[in-house]
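The complex is shown incomplete by one protein chain, all other protein chains being positioned as in the whole.
Naming follows writing order (A, B, C, D and E), and every chain is counted from residue 1.
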Amino acid sequence: MSTRADNRSVDQLRNVTIETGWSAHAEGSAVVSFGNTKVLCTASFTEGVPRWLKGKNRGWVTAEYAMLPRATGERSSRESVRGKVSGRTQEISRLVGRALRAVVDTKALGENTIVIDCDVIQADGGTRTAAITGAWVALAQAIEWARGQRIIRSSAKPLTGSVAAVSVGIIDGTAMLDLPYEEDVRAETDMNVVTTGEGDFIEIQGTAEEQPFNRAELDALLDLAVAGTAQLTDIQQAALTAATE
Amino acid sequence: MSTRADNRSVDQLRNVTIETGWSAHAEGSAVVSFGNTKVLCTASFTEGVPRWLKGKNRGWVTAEYAMLPRATGERSSRESVRGKVSGRTQEISRLVGRALRAVVDTKALGENTIVIDCDVIQADGGTRTAAITGAWVALAQAIEWARGQRIIRSSAKPLTGSVAAVSVGIIDGTAMLDLPYEEDVRAETDMNVVTTGEGDFIEIQGTAEEQPFNRAELDALLDLAVAGTAQLTDIQQAALTAATE
Amino acid sequence: MSTRADNRSVDQLRNVTIETGWSAHAEGSAVVSFGNTKVLCTASFTEGVPRWLKGKNRGWVTAEYAMLPRATGERSSRESVRGKVSGRTQEISRLVGRALRAVVDTKALGENTIVIDCDVIQADGGTRTAAITGAWVALAQAIEWARGQRIIRSSAKPLTGSVAAVSVGIIDGTAMLDLPYEEDVRAETDMNVVTTGEGDFIEIQGTAEEQPFNRAELDALLDLAVAGTAQLTDIQQAALTAATE
Amino acid sequence: MSTRADNRSVDQLRNVTIETGWSAHAEGSAVVSFGNTKVLCTASFTEGVPRWLKGKNRGWVTAEYAMLPRATGERSSRESVRGKVSGRTQEISRLVGRALRAVVDTKALGENTIVIDCDVIQADGGTRTAAITGAWVALAQAIEWARGQRIIRSSAKPLTGSVAAVSVGIIDGTAMLDLPYEEDVRAETDMNVVTTGEGDFIEIQGTAEEQPFNRAELDALLDLAVAGTAQLTDIQQAALTAATE
Amino acid sequence: MSTRADNRSVDQLRNVTIETGWSAHAEGSAVVSFGNTKVLCTASFTEGVPRWLKGKNRGWVTAEYAMLPRATGERSSRESVRGKVSGRTQEISRLVGRALRAVVDTKALGENTIVIDCDVIQADGGTRTAAITGAWVALAQAIEWARGQRIIRSSAKPLTGSVAAVSVGIIDGTAMLDLPYEEDVRAETDMNVVTTGEGDFIEIQGTAEEQPFNRAELDALLDLAVAGTAQLTDIQQAALTAATE
Partner (left out) sequence: MSTRADNRSVDQLRNVTIETGWSAHAEGSAVVSFGNTKVLCTASFTEGVPRWLKGKNRGWVTAEYAMLPRATGERSSRESVRGKVSGRTQEISRLVGRALRAVVDTKALGENTIVIDCDVIQADGGTRTAAITGAWVALAQAIEWARGQRIIRSSAKPLTGSVAAVSVGIIDGTAMLDLPYEEDVRAETDMNVVTTGEGDFIEIQGTAEEQPFNRAELDALLDLAVAGTAQLTDIQQAALTAATE
């Protein structure tokens, strides 16, 4: 018996879709939806690396996350107009970049740079986990593109695996998977989990919003998350396969 | 005989579509496409006005235009990260706001504010004219929404008309309508024309990029533009009608 | 019979003066007055070009417009102290630069840069048109200076023509030339027109402030403007001639 | 047999000291040392709350973390001079504030604000965990001060518990407690764990720097961390006791 | 026998002029010239005071100093465009404001604010001392204006005296008065001295640029400076008298 607003069971993802080939210009692109959360992810491949990396025979992968002003229920002011990026935006941008780099062999990438832009077009909780999940698809496409262009040798394997992410939380004492905004604000504990396609951990960020959580609760959350990212991994692979058919 | 890359005649618009109801949150929204140029326009209605307008019994309508980093062929750096909005962005934001206010009776709007966000998701020339054209649709919806919510009295008519915009230019000596990026960069003269639904002018911005233009050329450009905005007006009305059916 | 505050006829310029040689340091300089509007224009010639133009065998001309805090009736805060340039300031700076570049052959200029600073010392409407008109004089002097210094070959003609600008507007239904502040705020339509010395258009920016304007009104405005810039062209030439006597 | 540079066993904290009463001005203050890492924590108590909290009958606790330019082996440029706070600095400031608020009953605090400044005077790894551990001591003192001043009623208990934090990591396959800089840069996985004095979790942030970690490794890290924060809790209590003797 | 480039004796001011009534808008204005150094000083009088002074029954006098980009031999970049005011600009703005406040009775001024803008139009050394000297004239006019407008009671004496400033320096071992740029860069010691009309000191800022100076040298510099400001005081009074004739 579910107590969730949308009748999902506690271990059920929202409806997740990943639509590739969205952008006419980008070397890789995907619109990822986790329910009503929609994120446009584009991968921009450029030859060369930032100055601080030059001559080290390595590539660079980085990410920028942002939210359109009216992605949310109330319009938020535009960060470009305010003249600075919020702490939240920077924190998520750093998280997405770190998660992607965990599965990139920068030596195999050569002196090339891939920037992944994750722009939240509509927000309903879980934007950072959707962003990571979609960003990896755009990244994989951009690397495939570069191989097709022979910018990267066909034998090189810059991508050492896949990455997916999901949120979990404890609401009214129950651990639940993939929280929409409505649940997120009520959660006693909120956790974002990033794993590889094999189910190993890349990043765990758990925060007690209302009250501290114990080891048993942590274990329950991790079990849900790992099962969730396994499903996301399948959806990612299906999207990539569909894109090349 | 057309000399245009996409085989259009010189007085032909690109394929124009306006899809309303795009956003789950905004009081009005539309994705407008002029060929490969796509702009997401959302209207955010809030009660109250900016401090400098308080107590004057008038409303306020303003607009913000921006481009996603990879809307273009090459990724441009994010204005929020650079910490300031470019002159071009500000100039277009001001243009869109001015164009919309030309058909708003701010007294009839009451002390309410509508902010129109125009985010260019994909760019291929004419982004500012597409933005104005789509912004008006989102604005009209937001006003209708407020009337439905009884925030605005049903007898009030804050919208005194409609607004549409199109670019025209002279390429190889020939005046042409609705330039994609490829034509825009080659144009000797580039002009953006904003008109009301009745075909009167709200704004004319013409610039000789390569060589000065004479009065006859100006007249030819204006003829094309006015015919173009007449068609855009029809498409706007059809989109609004479809939305309410 | 004139209805204008200063008894001018509708097609009459204010008293216009251009005083050259104002600055002890600049390679070209002029103080231009359109009635009570006074703008100090200096041209700074430097060898070399911005990084993005290097090695292209072309020069660069750009402009910066600004207003002293108490140029206006009420003091406005200093943009340097606020830490950013307003949209209006950027828009006008871009306009002035674009207008000047329309008559510059950057190849003939060689890899040299000319920056024109237009600082409004006193404002009474039409500051941007006065700025363009004075800026061209300072520019012409700086190019002459460079030729005298043999930085530019005597056979090179970087200046392909002259540029002047004037405002026109519709007030109480009547088209009028060269609006002071008092008329500018009352205008239903406000237009800035930049032409070459031959009377061709370089830039037209017309905005319906109060109500849309039709084609006949537009034609009336353009007629006034072209006649006005013809007179300004004569005043520019006289100023340059006087400077060399 | 230890493989650690400083001969500690893998489950051993560095030498930890907390010296209170450091500042002549602040309502609470502590210099906390985790080995060579030294952080000055001051608590500033002010009556009133930020605007967005007014009239809600609640207090506010927030934190700012920063590093002196030469706290590190190489001087880093000053964030005030660069004109913006780095993503890392913001991220840690937010973490410290969140950790402290987890044990504050803001209603019991009344409409008062406590700002905790954590300035890293010398850095050798673990600055954020030292900052949290010291910040809590300064916070506790400031609340005690306010109670002494009768700004907070003596019956009110704004502090619902204590908070301490420690880093753990996997180096050469071995989980280790409290990493100095030298170990931190070599760690395959790096985790910061914040717990209450009772050993429940407030925040877990684990990142695979070099390679993903599995559930068994995660469990080993959490065991070390919980044992470490238990010791830090004792040191905090001793410091507070010593301060009142 | 003088060794100065312009044949002045060591204790001689440059040609100093103060032209009042320069601005059509400002409540007080003066263009002050110390040789080729020219500064436009405007005084803006507004009723009310900054927030932090409200309800204290006192007025406020402040100053902003700036230099036009091409006031100098080489164009300097515009501070508004760079997005921040240099340390030098702030330092001089603070100095000018402090010097003026030394002769203002803010209680007698009532809750009114006077902002003095000092914009250097042409620079040839001594811009800060010229600015102070001219600023005081603009200030005196603005106070007279307010008395005429009956904003200040006729019996109130907000101005308790006059202020003038001059630079002195040691060049090749000789103390000299009022240094132009050419001498300023060669000076071993550079000193700016601000005095009242009675010859008492308001501010002394002496800096050893090349080598430390001893007490005898200091005394020689102060003697020159005090004699110089006495002459400047006479010129200020003459300018004010001429303005009212």
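Here is the rule we use: contacts are C-beta pairs under 8 Å (C-beta built on N, C-alpha and C of every residue); 3 or more make two chains touch, one makes a residue touch a chain.
Computed from a predicted structure; not experimentally measured.
Across the entire complex, contacts from the unshown chain go to D, E. From the options E:R58, E:K84 or E:R147, the residue with contact to the chain not on display is E:K84. The omitted chain makes contact with just one of the residues D:E19, D:E64 or D:D219: D:E64.
For the chain left out of this panel, the touching residue among D:V10, D:I121, D:A156 or D:I235 is D:I121.
What subunit E contributes to its contact with the hidden chain is residues 84, 87, 90-91, 93-94, 98, 102, 191, 195-196, 198, 200-208, 212-215, 218, 222. Hidden from this view is one chain, which touches subunit D at 23-26, 29, 36, 40, 42, 44, 46, 64, 66, 68-75, 78-85, 89, 115, 117, 119, 121-122, 124.
One rule holds for everything that comes next: only the chains that are shown with their structure count from here on.
Fewest steps needed to get from subunit D to subunit E, stepping only to touching chains, is 4. Distance from the centre of subunit C peaks at D, each centre being the average of the chain's Cα atoms. Subunit C and subunit D have Cα centroids separated by 60 Å. With each centre defined as the average position of its C-alpha atoms, the distance from subunit B to subunit D rounds to 51 Å. Across the assembly, subunit D contributes 84 as residues in contact with two or more other chains. Touching pairs of chains, sorted by label, consist of A-B, A-D, B-C, C-E.
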